[in-house]
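The complex is shown incomplete by one protein chain, all other protein chains being positioned as in the whole.
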Amino acid sequence: MSTKLVPSLCPYCAVGCGMYLVVEKGKAIGVEYMTDHPTCEGALCPKGNSVLEFLNHEDRLKYPMKRVGDEFVRISWDEALDMVAHGLARNIKKNGPQSIGFLASSRCNNEENYLMQKLARFLGSPNVDNCARLCHSPTVMGLGAVLGTGAMTNNLIDLQNSKCIFAIGTNFTEAHPIVSRWAQKARDNGATIIVADPRITSTSWMADLHLRIKPGSDIDLLRGMMKVIIDEGLADKEFIDERTEGYSELDLNLKDFTLEKASELTEVPAAEIARAARIYAKSSSSALLYSMGITQHVCGTDNVKACATLSLLAGQIGRPGAGVWPMRGQNNVQGNCDMGGMAEFYPGYKKASDPKSIEFFKAAWKIDDLPMGPGLTSTEMTDAALEGKITAMYLIGEDPVVCEANINKTKAALDNLDFLIVQEIFMTATAKMADLVLPAAAWAEKDGSYTSMERRVQWIDQAVPPVGEAKEGLWIINEIGKRLGLDLGGTSARDVLMEVNRNVPQYAGMTLERISKVGGLRWPCPDEKHPGTDILHKERFSTPDGRAKMASVLNKPAGERTSEDYPILLSTGRIVVHYNSGSMTQRCASLRERDSELYVEINPADAAPLKISHGDMVKVKTVRGEAEARARISEKVKPGMAFMPFHWQGTNIITSDAVDPVSKIPEYKMAACRIEIIA
Amino acid sequence: MIKVDKSLCLGCMSCSNVCPSQNITRSESSEKRIIHWKRCKEECDLCVEFCPARALTLVPFDENVPEPDVSFDLVACRICGSRYATEPMLRRIEFVLPLNLQKDSTNLEWIRICPNCRRDIEAENVTKQIVMERGKKSR
Partner (left out) sequence: MPVYIDISRCIGCRSCEVACQRVHGGKGHVNVHYVGDAASVPIFCHHCEEANCTKVCFTAALHKEGERTAYDVKKCTGCGLCRLACPFGVVWTDKIAHKCDLCDGREGGPTCIVTCPANALSTDFDLASKRARSRAARAAAQGGRR
């Protein structure tokens, strides 16, 4: 029997761990550890260990289906593709190209996303977006504005060089378990670990200093720390003078602010804020890690800007072990944004609102007309669909009726569409609402490159053929293009990569051969001799004038506040054995047996008067709806606060859809709720 | 067929597991374990050989002898109350192990505790120091 080991990548989070698939007779039968992979060194989290359970799952979509009444009926690819073409053409004719919304997928590879946004823009629609909107759009906006590049400044391995790790709003031990490997290495090397999180988590376990801040007070904490740094003369004056702008505004912004005020607003003792500030500023190299605890707020972009500004103030950026580490969520969310699958950007972060970008791509793509942006973001598309302005949508590998905030609204929006196409590997809750369901190849069934959160671009070859009649995304998008009279160029991932090399400057030197090697290459990589970039902003920032722009921000009240009727503040987040909407992990028996149902963490002080005991079923209600969950009575959450993982549909029925005005991210972390026992 | 010395039987599952003809059946509720020997005509003595208590003997087939049953009340774990073993099996463990190994450093008679709770206790013991250290750091 011939079995072979095919190099592959974990399809879950954005750490980008390598793994081998054991393939026999065209079927993946095992997983082996890739011990020479630079980031994971062979390690895999529980999700990575169980990837075959969903890849080979009987529920995989195997042929195209169309809706007939409430049922789905199997159809041929020919009929399916004709339906797509007619449906899109009909809506363009009737309502104009602006009426079509496209969601590219941060779960799909760079080549597919590049082609997807090209299809949207060739059709004249600026409305192409992806689920980065829901997790790190504030990073793209906020870090982009302050540092010039909205991505991780260093790499994960480099964390071992940090002498202080300041993690704010990230539970990386659960969301990105491999990161703890490098944080622990730093600890062995003498690093001090500071965690700012309202909850006790396995991340806070490793902290030397755990700041249990009041939810939504991140900016107050960061300003408090900046105030200490300035007042105690710990600011890196030389760095500030040479490489930044905006210090005097910042100084003014903090003039009347006090450590005591910060302590009052954050509910953290002043001495601890001061201690955190001193350790962070004084260490020879400090890393600032953040994730959705920072981004998913109505002030998400400002939160990100405050994080970046703190690093500038202390001169803790642009060196080994010093920088800003946004912890991103999906295996290719970074790449999707790089490829222009975002309403604000054409590929390579060329602003969609800049006529120069349009001219560039008109020439590159040899097309007469391209839409100016920004287009509608995914959250705006939902509103536009409700208003009848978006009438057709094409979604790839996204499950908005589980993942968006206030999903009753999202459901109503999708219901309102004339035509909904969903390209998926499983019959997700969103796919069930579609007019047409297209079965897609999963990660192991296609060629292509993925860009991890550390800007690491890694190519994998197809390991096994697609299941049933499922097709690679590139083939599907190309066939749709053909039927609409468009030549999108290149049906093979190799061809698309070459086009990416030409049109995305960060990827110019990333040839197939170079990124096929274990560990790939890290962008920017401007030419074929360039070794890739480990640390950004070493000499200059990527702003037009090379100087970073310090931001002076003020905290802003949450979109929703607790009241007599809804007295408890509800926050949401990830748990280690599940992933996002759960469409994959909940089909893996070895993960499901470890966490099988939606739960809510409640502090004993809140549970007692409500007569709720550990293990009781409860209803969690907000103004938007209610969700049933199993109560876990725990000191992990502060009194007055509850927490629910978002891997079950119930959670986002009740989350708040108030958005950050800049990035349009919903405020998943702050909803006012009431909890009742189910008799 | 098999004759059972009920005073020796531990209520373990050896005989039932090794029987090639499924002639020894077991039924278990949450509180009781019942082992039942069918009258078998075979000359096989695997179960006899593999009985840890030497409770079984091979005797000539006799259809007038009733099929033997042994019933054991399962013993409850002293911590969680779950039923996890037969009394003779636990006695056997207590008989084989040296006395000084039958209690841990806190004088706990661990044999009378189910394996699940033993793991919990081990987890608590080995994390004691780190839990204390972390308690000092987190308010």
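Brief remarks follow.
The first chain written gets the first letter, and so on, giving A and B; residue counts start at 1 in each chain.
Following the convention adopted for this analysis, contacts are C-beta pairs under 8 Å (C-beta built on N, C-alpha and C of every residue); 3 or more make two chains touch, one makes a residue touch a chain.
Bear in mind that the values here come from a model prediction, so they are computed numbers and not experimental data.
Note on the undisplayed chain: of the listed residues A:Ser283, A:Thr410 or A:Thr651, the one touching it is A:Ser283. Touching the omitted chain from subunit A are residues 31, 33, 35, 40, 42-46, 48-50, 163, 173-174, 177-178, 180-181, 184-185, 187-190, 200, 202-203, 205-206, 279, 282-284, 576-577, 590-591, 594, 634-636. For subunit B, the residues in touch with the chain missing from this view are 10, 12-14, 17-18, 50, 52, 84-85, 89-90, 92-93, 96-97, 101, 104, 110-111, 114-120, 122-124, 126-127, 130-131, 134-135, 138.
The definition used in the following text is that only the chains that are shown with their structure count from here on.
Separating the centre of subunit A from that of subunit B, both taken as means of CA atoms, is a distance of 52 Å.
Per the touch definition, subunit B reaches subunit A in the complex via residues 134, 137-139. In the complex of the two chains, the subunit A residues touching subunit B come out as 200, 204-205, 207-210, 212.
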